[in-house]
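Report on one structure; see the data block that follows.
The other protein chains are all here in position, but one chain of the complex has been omitted.
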Amino acid sequence: AKGSEGKKASAPPDETAPSQTEEETPPPAATAEAVVSEIVGTIDEDVDHFARPAYKFVYAHYDNNLLEQQMYDAFVDIAPVYNFELTRMSGDTDDETYVTNLQTLIDRGDVDGFIIETTNSVQNAVLSLLEESGIPYINLFTEYYDAEGRVITPTVGLPQYQSGYDSLKYLTDNYKEYWGDVDTNEIGLITIDFSVSPALNERIIGIEDAFKEAFPGNENIFYNDSFAAGQSAWFTLEGGYDPTAQTIGSHPEVKYWMVASCLENYSQGAARAADDLGRNDTMLITTVGHPMLEQEWDNGYDGAWKCAIAISNYAYATPTVLGLIALCDGRATAETLWPQFKGESDECAIWLADYAVVTKDTYRDYLNSMDEKYGPK
Amino acid sequence: MRKIIRTKMFALFLLLAAIVIIYTVLSDGAFVSPKNIRNILQSTTVVSLLTIGAGTLMIAGHIDLSLGGIGTMCAMLAAYLLRVGVPWYIALIAALAMGGICGAFNAILVNELRLQSFIATLATAAITQGFAPIISQGKQIDIYDPVFKFLGGGRFLNYVPYSLIISLLALLVYGIVLKNTKFGRGVYLIGGNPDAARLGGLRPKRISYALFINAGCLSALAGILLAGRLQTANTVGITNSQFAGITAAILGGISFGGGTGGMGGALIGILILNCFNNGMTVINVSPYWQTIASGALLLIALTVDFLSARRRLKT
Amino acid sequence: MERYLEFKGIKKAFPGVQALKEISFRAEGGRVLALLGENGAGKSTLLKILAGDLSADEGDIIISGKKQNFTSPFDAIKAGVSVIYQERQMIPAMSVMENIFAGALPKNKFGFIDKPRLKREAQEIISKFGLSIDPTTPVGRLSVAYQQMVEIMKAYRRGSDIIAFDEPTASLAEAEISILFKIIDELKREGKIIIYVSHRMAEIFQITDDIVVFKDGALVKTFVTAQTNEQELIRAMVGREIGDTYANLSRNTVYGDTLLEVKNLVTKKVKDVSFTLRKGEILGFAGLVGAGRTEVVRALFGVDKIISGEIFLEGKPIAFKSPTEAVAAGLALCPEDRKEQGLVLYRSIRDNVSIPVLSKICRFFFLDRRAEAELADNAVEKYSIKTPDTDKIVAELSGGNQQKVILGRWTSEKMTTRILILDEPTKGIDVGTKAEIYQRVCDFAKQGIGVIFISSELPEVIGVSDRIYVMREGRITGCVDRADATEEKILSLAMSDTAVTDGGEAK
Partner (left out) sequence: MSFKKLLRSSNTALLIITVAVILLFYSFNQSFLSLENIRNIMNSMSFVGVLAVGMTMLLICGEVDLSSGAIACFGGVVVALLINAGIPWVIALILTILFGAACGLINALLINKLGFMNFIATLGLMSVFQGFVTVITQNKNIQIPTQSFWVLGSTTLFNVIPLPFIIMLVLMIAYSIILSNTGFGRSVYMCGGNRRAARLSGINPKRVSSILYINNGALAALAGAVLAARMHTASPMTGGSGALDAITAAVLGGVSFLGGAGKMSGCFIGILLLNVFNAGLTAVGFPPYWQIVARGSLLVLALCFDFVGTLARRRALERE
């Protein structure tokens, strides 16, 4: 329960707000700009990674989805640059499996550092295992909090709430460009959540807030929870298609639709619903996450799915690894890592990854710039 | 001795031994380190309890797909009660009782309305799975109660998990009850032919009620032990372990038709599954190949079974 | 060319049993050959091999000069062999016509099932058998007897050259038996090869031409029916003489007080039945199959719901809500349908025998294995059940031996029975054991136990019972004392004009 408030509090200040108009080339994210090379655990610092033997890291992820694969790929890509070896471990989306596997790896005794990617449900057990073992670790995506809501693990993550907020904000700012000057009372919002994941849920809260802010008093918000829709909807395209199509079909009073989801698969499903219903002119779809949309655009897609929050995987991977190496080297402790990102009352810092809303016209440039900045060189 | 060699259990035991030896060699002994053995044993606790519940019902000719849902909901209930300040023993009893009630609900559907247990328990599964997030508002509920933590994560002599002792004890007790008591015999008989058992003076309905309720309580216990170990109850809980429980039971010789198998075989089935999975982590198999390998394991287990059955026919 | 069927050196072993040891004999077309032998002698096993269901370990089957190697029942059917099994083999949820034509449903030119033709042809066969069954009823809804007739019609329909019957009359009544015999006669005249297995001596002499006797899996002797007699056959089968079964029984002569009184019992199938049973008395129940005798005892035993009527056990009114209560009150019901209601087929003999006395062989909470084994050993010995040990799964026993297991269960020494109800107890049991069973029943009576003895074999009811109630269509139509009982008298009470053709559909 403490997760949500904590995370909202940790949402970055305005300076991280990404580019919102198409013309502007995405600015170098402020988060990275603040970094100076004296600070340990960042890209530019002057460390010889080959003066030591290669570290053995384990990427221990809870789910086993597309995102995890992409992160793994990104880690593997930068492994030769920063001189580490990487193996992975999956919890198969099960608390017990995750904890048991983690313990098994710890007991094996040859791991130098962990990249921990979990839900909050295993936080307590994972923390006590890691504390006992003394092995350095960095959390990816999901930060841990103590009972007072203070961040207690060094984390590389996405400002979940803000990214959701920004994804929809792009639509509310730009809808006239697609629809013209329509009656805002005829606009509705469909959200597709996976509510039991606090991180994903945050995004939806941000999305809804952005809508309410843009259209005060508009009550056409239709919330769908793909968790509640049953297993066939979990992370599948149908999980986005069906609620979108059926909500639209059941609410003819709403003429213009914005669809925003916490996961790319759902928005891709929603995009198909827009195609099938012939509503590419009256729908605008967005999402947090971009790779599938990138593929669609590459293949010439030009439908209602207009934009997405793009985050380069390297923008996660590189800080994660550098931070972990700093911990392993003993150049920083969990508490002293990335002091510039540390909230006032928090024990540890959250490195918030660069992201931006991209459209068909901007995605190439943005991703190239991110690769330039964080990718293997 | 010859008789033992020809049993299915022995064949599965050989498979288990093979798994252990192969992993030990591949991992340079890390697989059989005391710590790792403890890990393997610890990982069997939840599955064991579910296997007992599911297995006894299968022997009696039913199937229960709601165990995961029941356990998850009951653990959530316990965590909720603890959070609102209820003493641990009341939370524990309430959760177990809720498990029993859910089991009784299944029993009513199956015995009074004569529904197929497959679909009836599937319905119960959906209902209970829905209640878990309703109780917690979709979040997890952390558990700070020392007794719960102790039950789930405490270790005797800092080595043997208490939860393991609980589940092994349960396996032992149920094994003995099944093989050596009137009730246990009744379970087999109603699984084999309920009409004949009834005409023989047994009470199939009563036994089936007892089994469903028992399975509900055991899965509540499993849910609580896991929640205690993780110090949190969440909406997924033990849902994923449910199929493992059924699989272990079938591997161990309990068949869907009812009437056969026992807890000894089920224990070996559980150990095979858990050793195999743990070993893959020890020797670093990629997650995708793990999926393939665990499917292949089931097929290998069936092959072993097939070979032993064939040999039995020949002699 | 002449039709014949020859077995050459057939061997078959099951784990622990050599079921067939070098069986060789020949059956000629146009003759009926009887296979005789004690329970477990290997008769059914041989027929299963003939049916392509089991494969022999060694040996050949030769049909009219052609060596056959069946690997499945399909092959056997194609080669013109039909075997009617001892245990009914039907698909309960499917209609009579589909069961009769199973595996060869008539097709129209589009390859679809020709339903009108199916119905017509099924109806033709049913009429030929003189039965009144609606071809579209699910077989499961027929009485056991009619189910058996459907089995026979199925084999008849195939027009096979070789037809083997494995105890076809065990669950048939007189009327159906005479129909069956007419059909067999006709088949014989068409020159077909008929093999007939039965434990009823009278039938053997009535319809067979040759006799082959098995003992312990070996062929001991062959006879020509016309040139032998019952005693000679029994000696070949059992290895000893058995005198006049019924006359030699040592019977109880003194009866005690009224043990059971049933007044105006009404259930779904039973209409206003009243009778009394005294201590030490054997009460026979006769009637055609479907007369409702089973239903009377099921109601007594707390299985079926009683609509109205009173039952007194030693003067006290009783109404059992479940068999558990009945067993606790000292009733024992040995049910008619051994597969459905009697046995837990995939459990051992031991497990099956101990069912009603489980609480009596418990020490503290635990079952006393030794006592249980003893119980089973006694049953095996008492009824000469043919099995290597009592661990054997009941499904692997021969039909007759399965029946003996049920008898063993309900007559074990741990039972404290006051009323013993036997529903068709000797179904499928060989002559030697039958005599022993009759004597046992009489011994029970001597101990003061009241026995209800239901049987469709008239000589048996008459020979064993002290008094005989006759039922027809759910009512008791008369009560005959042993001294006055004749087959004609009982038959006339049991039959009404409609009874023969009607009542095919039970439940």
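In order of appearance the chains are A, B and C, and numbering begins at 1 in each one.
The rule is simple: a contact is a pair of C-beta atoms (placed from the backbone, for glycine too) under 8 Å apart; a residue touches a chain by one contact, two chains touch by 3 or more.
Note that the structure is a prediction, hence the values are computed from the model and not measured.
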Query: Wait, the hidden chain, what does it touch out of the ones we have here?
result: A, B, C
Among B:Ala125, B:Ile141 or B:Val236, residue touching the chain not depicted: B:Ala125
Query: For chain A, which residues lie in contact with the unshown chain of the complex?
result: 64-66, 68-70, 73, 195, 222-225, 227-232, 234-238, 241-243, 245-252, 265, 268-269, 272-273, 275-277, 291-292, 295-296, 299-300
Touch residues of chain B, complete complex, unshown partner: 109, 113-116, 118-120, 122-131, 133-134, 138, 243, 247, 250-251, 255-256, 287-299, 301-303, 306, 309
- prompt: When the complex is taken as a whole, what residues of chain C touch the one chain not shown?
  reply: 51, 53, 72-74, 77-78, 83, 85, 89-94, 98, 102-105, 107, 111-113, 115, 154
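One rule holds for everything that comes next: only the chains that are shown with their structure count from here on.
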Query: Chain adjacency by touch: line, ring, star, complete or other shape?
result: line
Message: Measuring between Cα centroids, what's the chain most distant from chain A?
response: C
- request: Name the chain with the Cα centroid closest to the overall protein Cα centroid.
  value: B
Statement: Interface with most residue-pair contacts lies between A-B
Message: On a C-alpha centroid basis, what's the spacing between chain B and chain C, in Å?
response: 43
- prompt: How many Å are there between the centre of chain A and the centre of chain B, using C-alpha atoms for each centre?
  reply: 36
Task: Sort out for me which residues of chain C touch chain B in the complex.
output: 15, 301, 303, 322-324, 326-328, 333, 335, 340-347, 351, 354-356, 358-359, 362, 365-367, 409
- prompt: For chain B, which residues are in contact with chain A within the complex?
  reply: 27, 30, 33, 35-36, 39, 42-43, 46, 130, 133, 137-142, 153, 226, 229-232, 234-238, 240-241, 277-278, 281-282, 284, 286-288, 290
- line: Given the complex, residues on chain A that touch chain B span 1, 3-4, 64, 87-90, 92-97, 99-101, 103-105, 107-109, 119-125, 128, 195-196, 198, 201, 227-228
